[in-house]
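Working notes, structure below.
Shown here: the complex without one of its protein chains, the others still in place.
Every chain is named by a letter (A and B) in the order it is written, and numbering of its residues begins at 1.
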Amino acid sequence: MECKKMAALVLAGAMAVTTMTGCGSAGGSDKYPSKDISVIIPKAAGGGTDTAARGLIQYMKENLEGANFVATNKPDGGGVTGMVETSAAKADGYTLGMVTVELAMFPWQDKCQVTPEDYAAICAPIAAPAALIVPADAPYDSVDDFVAYCKENPGKVQVGNSGMGAIWHVAAVSFEKEFDVELKHIPYPNGSADIAAALTGGHIDATIADPSSYKSQVDAGEMKILGIMSEERSSIYPDVPTFKEMGHDMVIRAWASLVAPKDTPEEILTQLRDAAKTTCESDEFKEYFEKQGIDPQCIIGDDCQKMMEDDYAMYEDLLKDIETE
Amino acid sequence: MGNMKKANYIISVIMLLIGVGIVALASSLKIKLGEGDPGAGFWPMMLGVLIIVFSVCLLFSTIKNKEKLEAKAFTIATPANIRVYILFGIIILFCLILYFLGFYVGALLFIPAVMYLLEVRSVKKIVLTTVITLAAIYVLFGMLLNITLPAPIFMR
Partner (left out) sequence: MSDILTALGNVFTIGNLAGLIFGTGAGILIGAMPGLSVNMGIALLFPLTFAFQGVGGILMLLGIYCGAIYGGSISAILLKTPGTPASVATTLDGYPMATKLKQPGRALGLSTFGSTFGGVFSAICLIIFSPMLASVALKFSKPEYFALAVFGLSIITSVSSGSILKGLLGGFIGLFIATIGIDNLSGSVRFSFGSTYLLGGISFVPILIGLFAFSQVLQSVEDCYKEKYVKTDVKLTRVFPTWEDLKRVFITLLRSSIIGTFIGCVPGTGGDIASFVSYDQAKRWSKYKDNFGNGEPEGIVAPEAGNNSVSGGAMIPMLTLGIPGDGATAIMLGALMVQGMQPGPLLFKEQASSVYAIFIGLLLANIVMGLMGFSLIRVFVKVVNIPKEILIPIIFTLTFVGAYAYNNSMNDVFVMVFCGFLGYFMNKTEFSMSAIVIGIILGSLAETNFRGALTMSDGKFSIFLTHPICAVFLALAAISLLSPVLGPAVRKLLGKDKAKQETEA
């Protein structure tokens, strides 16, 4: 008897919960957005991609009437799971996701099947360029000096990266190819903090990485940036020359883009892109990023899609030569 | 009844197999000693070999201390154990429900089921425990920390 009563109670409760939660999603109307928009972040909470994503949606909320973004971190599988999940989500504008430059690299390394073509880009708030960073007391003051030094000491100059096959290692390898030098690649899988410690402690000679992670050391005069691999000079380090200016066409950037699944309706995409554009151009947004040493970008819609696909094409060549067995 | 001797035999055989498996898998990875990084296979290969060595050690030490270990018994088939095995079943079922119907529905069935298994028959106790636990989880995770728990499959 009691058992039956209990079962009935539990069942009633279960039904109540289902209908309650069901209501939230069923109450559809034609106006977008009419419910929470979930944003899948394929990296752990607190990292660079996460900070950028949360910053972007926090300010974007104000420019998209009625929108409420809910961020979910899915760092499984080195970020692949989260990116795949975004591409496979229902293309109704209620599931967006961040994708990173790894999306342009992983397919060539047999680590995932999705490519930039599986998404519709909304905007890229960050695109950190690779920069050649050395300790301030190093005997070279320009990229040419550094190259000359490398030629004198082939295979001896130790360059820190964030792991073989990861973007900054690829940047260092393309540097080797461009200047015909031989470097010794030292991996620091935990990333910039460990590289900064190793550079300051004099354990390595240089690193090719995102300069924003080394801002405080550069400002304090402990490290110097010799060159930057971007299209234009950085707004944070306007004095640092680009490799392009020096006649070397090298553009390597670690971007993170907010994207929607491929077949998302055009009018929803336009709405989102407009909101993102207003956000990226606002001063508070820029200030938020600049305060953290990040150079905010405003790459919207088709430009963003083009950047993702260009990089995807570029890495095919670059990664061919890097063996990752 | 299980005893430590039998258990150790089983463990050393399983470990031996795992060790051999690791060595076999690691041998397909790059191992290159003498110049720079010894390769992705070196460390797992070393671990595989160590596991093989120590499982053989465990085997011999078990043979040597046979009597002492035989005396060390533990239970694996008493009614108490069987209750745990029933719980295994409930948990696996819960995992499936969690996957298809989401967390809140699943937990609404799971908590009463576990309590029933533990011989709680007071409906009031069961309902209160279930409701309070879920409400607390909803407030802490759903509202304060903004963590979404698994939703039913038709809502994803």
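Basically, a contact is a pair of C-beta atoms (placed from the backbone, for glycine too) under 8 Å apart; a residue touches a chain by one contact, two chains touch by 3 or more.
Please read all numbers here as calculations on a predicted model, not as lab measurements.
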Determine which one of A:54, A:224, A:253 or A:286 touches the chain that has been left out.
A:54
Residue positions on chain B contacting the omitted chain are 2, 4, 7-8, 11, 15, 18, 22, 25, 29-30, 33-40, 42-44, 47-48, 50-51, 54-55, 57-58, 61, 74-76, 78-81, 83-84, 87-88, 91-92, 94-95, 98-99, 103, 107, 110-111, 114-115, 117-120, 125, 129, 133-134, 137, 140-141, 145-150
Touching the hidden chain in the full complex, which residues of chain A are there? Just list them.
44-46, 50-51, 54, 58, 72-81, 84, 109-112, 158, 163-166, 169, 184-190, 193-194, 196-198, 200-203, 215-217, 219-220, 222, 288, 291-293, 322, 324-325
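Quick note on the criterion: only the chains that are shown with their structure count from here on.
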Mind checking the centre-to-centre distance between chain A and chain B? Centres are C-alpha means, answer in whole Å.
35
List the residues on chain A that touch chain B in their complex, please.
2-3, 5-6, 9-10, 13-14, 17-18, 21-22, 25, 38, 70-72, 325
Help me check something: in the complex, which residues belonging to chain B touch chain A?
29-30, 40, 101-102, 104-105, 108-109, 112, 116, 121, 123, 126-127, 130, 146, 148, 151-152, 155
